[in-house]
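One protein chain omitted, others in place.
So, chain A:
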Amino acid sequence: MLRDDRFARAGLLAIALVLVGLYLFPLYWMYVTALKTGTEISAWPPRFWPETPDVAVVEVWERLRMGTFLWNSLIIALGTTAVVVLLGTGCGYALARVRGLWMDVALFLILMMQVLPSSLMITPIFVAFSQFGLLEYPRLSVILAQVAKLLPFYVVLVRATFLQVPRELEEAALVDGNSRLGAFLKINVPLARNGILVAAVLIMLQALGEYVYSRSLIQERAFQPATVGLQSFMGPNTSDWQGVMTYAAIYVTPILLFFVLLQRQIVSGLTSGALK
């Protein structure tokens, strides 16, 4: 019995490892290719480990002007996240606390907005923004467009975490002498902290990877984010695969590290002990 169990477990583990391998293979290939020289990349059969690892980070950073691109990406991502968190947290809370027909309608509309694809929305946004003269500030207009796109997602996520904070806690705070706003900031927000954090990170990752709005709303190269910048180096005639892959690696590695570090923060059971 015990032996069977162990075999079954080993089998499941093997399957899991294969799936993870499949899933992570592109990532692996990106890093490996970034370390290969041009001739080695086109070699057949492909090598799974470069003969002579060739790190081109500094050279690519300089040549492809990555500093500017990453800076723009960061501004857009942080700006989007900040606006979304500021506007969306209170909204998610209200949707979690107030019940009624109108709230259901509001929630439905919010979910509807989530469904519309950006490639469809970009035309009206472009027209409207150019009429308002917002295109003068290309990065700001990308931030605004992305906020509109990502806010519903954030609101829905954050509403779910506020639903888990017991109502009695804020009532206790009200009776203890706090105002509505004070109770929200001192009781609800700290208790929903993990949910808010996770949602904010998801928003930031989305904003970092965004392409359609930046591509259409930002004409000037100096304001483009890394996603658009990378695209402009790729095409049917691309030969500098090492450069492109190094670029991608530089872009992705910090995000990956960030995500791994954050895993520790995603702990549950913060509210346990409040009730009963």
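Here is the rule we go by: a contact is a pair of C-beta atoms (placed from the backbone, for glycine too) under 8 Å apart; a residue touches a chain by one contact, two chains touch by 3 or more; residues count from 1.
Rule of thumb we're sticking to: contacts and distances are computed from a predicted model.
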Of the candidate names "Succinate dehydrogenase", "sn-glycerol-3-phosphate ABC transporter ATP-binding protein UgpC", "NADH-quinone oxidoreductase subunit I" or "Tryptophan synthase beta chain", which one corresponds to the UniProt protein name of the undepicted chain? "sn-glycerol-3-phosphate ABC transporter ATP-binding protein UgpC"
Touching the hidden chain, out of A:Ile75, A:Ile122, A:Leu174 or A:Val252, is A:Leu174
Taking the full complex into account, what residues of chain A touch the chain not shown? 166, 168-169, 171-179, 182, 187, 190-191, 269-276
